[in-house]
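For this view, one protein chain was removed and the others were kept in their places.
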Amino acid sequence: MTYFTNVDKIKFEGASSKNPFAFKFYNPEEKVGGKTMEEILRYAVSYWHTFTMDGSDPFGAGSMQRPWDQYSGLDLAKARVEASFEFYNKIGVPFFCFHDIDIAPEGDNLRETNKNLDTIVSLIQDHMKDSKAKLLWNTANNFTHPRFVHGAATSSNADVYAYAAAKVKKGLEIGKELGAQNYVFWGGREGYDSLLNTNMKLELDNLARFYQMAIDYAQEIGFDAQFLIEPKPKEPTTHQYDYDVATAHAFLQNYGLEKHFKFNIEANHATLAGHTFEHELHYARINNMLGSVDANQGDPLLGWDTDEFPTDLWSTTLAMYEILQNGGLGRGGLNFDAKVRRASFKPEDLFHAHIAGMDAFAVGLRVAQSLIDDNVLENILDKRYETYTTGIGLEIAQGKTDFHKLEEYALGLGNIQQESGHLELIKATINQYLLQAFAK
Amino acid sequence: MTYFTNVDKIKFEGASSKNPFAFKFYNPEEKVGGKTMEEILRYAVSYWHTFTMDGSDPFGAGSMQRPWDQYSGLDLAKARVEASFEFYNKIGVPFFCFHDIDIAPEGDNLRETNKNLDTIVSLIQDHMKDSKAKLLWNTANNFTHPRFVHGAATSSNADVYAYAAAKVKKGLEIGKELGAQNYVFWGGREGYDSLLNTNMKLELDNLARFYQMAIDYAQEIGFDAQFLIEPKPKEPTTHQYDYDVATAHAFLQNYGLEKHFKFNIEANHATLAGHTFEHELHYARINNMLGSVDANQGDPLLGWDTDEFPTDLWSTTLAMYEILQNGGLGRGGLNFDAKVRRASFKPEDLFHAHIAGMDAFAVGLRVAQSLIDDNVLENILDKRYETYTTGIGLEIAQGKTDFHKLEEYALGLGNIQQESGHLELIKATINQYLLQAFAK
Amino acid sequence: MTYFTNVDKIKFEGASSKNPFAFKFYNPEEKVGGKTMEEILRYAVSYWHTFTMDGSDPFGAGSMQRPWDQYSGLDLAKARVEASFEFYNKIGVPFFCFHDIDIAPEGDNLRETNKNLDTIVSLIQDHMKDSKAKLLWNTANNFTHPRFVHGAATSSNADVYAYAAAKVKKGLEIGKELGAQNYVFWGGREGYDSLLNTNMKLELDNLARFYQMAIDYAQEIGFDAQFLIEPKPKEPTTHQYDYDVATAHAFLQNYGLEKHFKFNIEANHATLAGHTFEHELHYARINNMLGSVDANQGDPLLGWDTDEFPTDLWSTTLAMYEILQNGGLGRGGLNFDAKVRRASFKPEDLFHAHIAGMDAFAVGLRVAQSLIDDNVLENILDKRYETYTTGIGLEIAQGKTDFHKLEEYALGLGNIQQESGHLELIKATINQYLLQAFAK
Partner (left out) sequence: MTYFTNVDKIKFEGASSKNPFAFKFYNPEEKVGGKTMEEILRYAVSYWHTFTMDGSDPFGAGSMQRPWDQYSGLDLAKARVEASFEFYNKIGVPFFCFHDIDIAPEGDNLRETNKNLDTIVSLIQDHMKDSKAKLLWNTANNFTHPRFVHGAATSSNADVYAYAAAKVKKGLEIGKELGAQNYVFWGGREGYDSLLNTNMKLELDNLARFYQMAIDYAQEIGFDAQFLIEPKPKEPTTHQYDYDVATAHAFLQNYGLEKHFKFNIEANHATLAGHTFEHELHYARINNMLGSVDANQGDPLLGWDTDEFPTDLWSTTLAMYEILQNGGLGRGGLNFDAKVRRASFKPEDLFHAHIAGMDAFAVGLRVAQSLIDDNVLENILDKRYETYTTGIGLEIAQGKTDFHKLEEYALGLGNIQQESGHLELIKATINQYLLQAFAK
């Protein structure tokens, strides 16, 4: 069956196209710095936002109009699978991602739930044979059901912990079965609402043990996906344990787990934590822990995760700069963890939104590559830090000095000559690259 | 004397210029929609950020390196005037703006202060004869001196109120003398730190009386400048009375003053108040109160007024869209109430920063004009609200209905057909216009 | 039927009681400043948070365990009514509040919905005969159903506008029937998500016309309730038109509606708008527009409306201070627009939470009355503003001066003597009053 009857395969038509169902900037075949856009960008569709969510918000019921609305239960799940592969094909993404309960309904008990999952996973496998789309990552939703009201691997209730473990076990098996490139841990309700009734030490110890068991089990079954932690602050618990990349890094080091994980970094989670998107990417990159990206954007005037499709070209440029500096995303990808606005409720809006996001990151890629080709930022850094390449600076950088030598040197200094940071000029330069990117 | 010895007059060199001392997008002579860029944009330099401020912040001493650093007192004030006209000329702006104490040092008493002002105002007048630069607006700084610790026109101390009045009186006289197009009231410390020791009603009554006296005096001396209120929240008092445009609008209406004022809208003040820049412009525009603009930008991750030079092209586009819809700025202008970062301390950074901002608004102008030329947003609105042009909708819009008729109509309705808001598509369209603006 | 079988009527047992089902500070009969606590505080229960909401959040399904969970449809609605009056009686509140769809399910069309409402309103009326509980206010929920996706009285769709009008018409009729003291307008989705597809002027004009029709209809049917506007920023639309009290005040004045409305002020809405709770109360009070209060509190580290039960004694003290200075709440009341946390899912938590809130405002009342009895803040103000009671200050306050006289006066001033604001001392004093309030 065809679900998106009025939309054909989305094609690249170039910057001057007036066709709302065409890419203006994302040309999958086009090479940028030696690889095709498709190879570099590794776009993925989020199953939950595109096929499962209904547009409800804390003040309103579902608004989305979907061509599978007439189904329910397993039939609904099957229709969504069918529609999803039509969508991957038409929008032209190489990857998709899902939580367990996105794809199959929960049964009356765990056994039934797993059976439902088996049915749908098998159906997905069938579709994958005829499709270019692969599984970028899967994960377990251990936060929606009321049993997870106090968390999952950090629940105050041991039964819930066991239940969560069983769901992750199944998730790892599904990942292996579908050839997932990565497996993601997003904290869900791993955090606390109030310290007044929380044993944080026990909860964190339990969380570390949970991760270790997941590592062991993946190894046991030969599932060699990259494990990813996705940090997020403030939602849904008041204090999420994986507040940001640095906090999760502290946790992993504290429990000796840092070699087993990289990070899945979401733009909107970064800004909610008080950081820029590029800061989180950069921090992960210099620690060799940049694994994958949840591509979206927030509203800086709102205090929650709005998961908007990314259209801020400044931000996509700086993000792509980090990704290119990282040598690409490896097994990771750019997953649109983004949802159409509640008022964009037509099926066609799913295409418009993905086109908007895919074009925006394609622009970012082109601008970032130009900056790299011209050594724009590299030259700035080389000049700015050149005092560390000779003399006392080199000794500092090589760890060959001490406070005695440094004091002696400092006592001999006159007025220190400082260079301007020239930030306004740098920003103007990036704007110029942006405006020129598609003018050639 | 020449102060900016290494910089010549900044020229337009086009989008591909590699000259850091050239405009890439701002071409003053170029016509956009029938007027030149210079006529539409009406750029102004802020005296305080460009010639007076030293780069100090709450954690550090002044860092700026200025060619007038060797002077002090009135000599410093005179050097700054000379340098300022060199700067206006080289950067090519038609306007400048100042507070009283930006241009002349305070004396031991009010009489001396006024005398210092007279000296400098006279010098400015001389320079204006040989310059294209005019005074966009002036204002009184009634917040820096410790006498204003509890406010000025809302001080708890009547002596301070009188002193503030005398300073504004002098400001109006100076404005008249220099042919100012506008006179600005920015609240400074008009607000409160805590309600616990504040008589808000008395303070607001006093403020209204203050404004009335200013109106009366301007009329008396035949100073026909547009009066502007510049809203701002949170700084320097915890609760500034002119929190945002709507709050100031409520105040003006409450005291019957709304006919005498328009608004001077600052981008960073808008975002600190929880609004977009364009929201504040739009609100003022539809109330016929958009007077002038303080062009800058904030950092959405920081909670104070960072007064950065504007480089966000999305924001300059939406701002210019409002300004063009307003039929331009009238007597107002685009004043760069923006300061170079503390680490951009070289004189040349003043040029880089203004070029960055002037280019950014020139881009915004071009993109906004293209959107208007193609009726992009107008068509969206016409379609979206078309139900108000016939039938029950027209009756609603004309005020010709009542709850009885509406209920009767509603009882007859089946499922209401809704149109999608298509926000993602609209955003992608604007990005496309942006990237095409200088590609033609 | 009895729903809360394990809980008896909550009694006052005093500050040292260890009974979790007893008031420690709220003693309804106790007189404070000449009236009983019950008369002053006028507590109300919110139907939606207490009887309707299920504990779902954007990341999770409903968690609440309720003794009426076995019912559905109209039976559920009836069970809730019965349970609600048991709750009002046991917790001992004189008032309750509801939206239309809180009390009765929507039917397949407006006519059926109204019929359902009639059934339940009639049932409520029956229960009111045997209960002390009265209707503080009712309102129409014009935001949950997907038809309101673009707003109601500010919808881009005239059919929706008509539908919303019909719902408010019915709401006014219900209010009259049940003897409501007030009728509330909370904006719901009256606002916009993006200016890019919004005709703000038309929407605001339509909203003003809507209010006028509501006023006319209430007058027509002889419903003399106080009309209240409840401001709120940011949720559910990105920019709510009634952002805060000042913004709504500007709107009302702009359309000549200010005589017909007072404000229903919610603590958490105040803080989301960047103001303290007491600021919003104070602003309304000095404009004679303080109508009623939605008593709750937010989490200052989270960026959305958390609607927590109020337990911050500092805040309840300052709120009660404003309310007492207002001469009480008149027809208004203190409505707990507050919900138990998702993890407080037991029926007994509804009692714990209301006890917490009722005790907290009772404490606030006692402290505020003590501050008033001792003229603590009044003395501070009298001293701080005394310069406005004689000489030039009196002339200022009486509007008998002008810029000439003020300048002449200012020229004669030496150093102005300033008084300290002593804010730290004032805060310590309030803490002392708080800690002594129940120590006597």
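Labels A, B and C are assigned to the chains in the order they are written; within every chain, residues are numbered from 1.
As a working rule, a residue touches a chain if its C-beta (ideal position, glycine included) is under 8 Å from a C-beta of that chain, and two chains touch if they have at least 3 such contacts.
The structure presented is a predicted model; accordingly, all values stated were derived computationally and were not measured.
**Q** Considering all chains of the complex, which shown ones does the missing chain contact?
**A** Computed over the complete complex, the missing chain touches A, B, C.
**Q** Among B:67, B:105, B:236 or B:328, choose the residue that contacts the chain missing from this document, as touch is defined above.
**A** The one listed residue touching the chain not shown is B:236.
**Q** For the chain not shown, which residue from C:4, C:71 or C:314 touches it across the whole complex?
**A** With C:4, C:71 or C:314 as choices, the missing chain is touched by C:314.
**Q** Taking the full complex into account, find the residue in A:2, A:122, A:194 or A:375 that is in contact with the omitted chain.
**A** Of these options, the touching residue for the absent chain is A:194.
**Q** Taking the full complex into account, find the residue in C:27, C:194 or C:276 that is in contact with the omitted chain.
**A** Residue touching the chain left out of view: C:276.
**Q** Considering the entire assembly, which residues of chain B contact the chain that has been omitted?
**A** 55, 57-63, 143-146, 148-150, 188-189, 193, 234-236, 238, 299, 301-304, 341-343, 345
**Q** For review purposes, identify every residue of chain A that touches the missing chain, sorted by number.
**A** Its contact residues with the unshown chain are 109-111, 146-147, 149-150, 156-163, 165-166, 168-170, 193-202, 204-206, 209, 213-214, 216-217, 233-234, 239, 243-244, 246-247, 249-251, 253-254, 273-276, 278-279, 282-283, 286-287, 318, 377, 380-381, 384-385, 387-388, 391-393, 396-397, 399, 401-404, 406-407, 409-411, 413-414, 416, 418-419, 421-423, 426-427, 430.
**Q** Quickly run down the residues of chain C that touch the omitted chain.
**A** Residue positions of chain C that touch the missing chain: 15-16, 20, 24-25, 271, 274-276, 300-301, 309, 311-314, 340-341, 343-346, 348-349, 352-353, 355-356, 359-360, 363, 418, 420-425, 427-428, 431-432, 434-439.
Definition applied: only the chains that are shown with their structure count from here on.
**Q** Since chain A and chain B are copies of the same chain sequence, what is the angle of the rotation superposing the Cα atoms of one on the other, rounded to the nearest 5°?
**A** 180
**Q** Once every inter-chain C-beta contact is counted, which two chains account for the most?
**A** Most contacting pair of chains: B-C.
**Q** Whole-Å distance, chain A centre to chain B centre, using C-alpha means?
**A** 38
**Q** Could you work out how far the Cα centre of chain B sits from that of chain C, in whole Å?
**A** 36
**Q** Which positions in chain A touch two or more other chains at once?
**A** 301, 341, 343, 345, in rising order.
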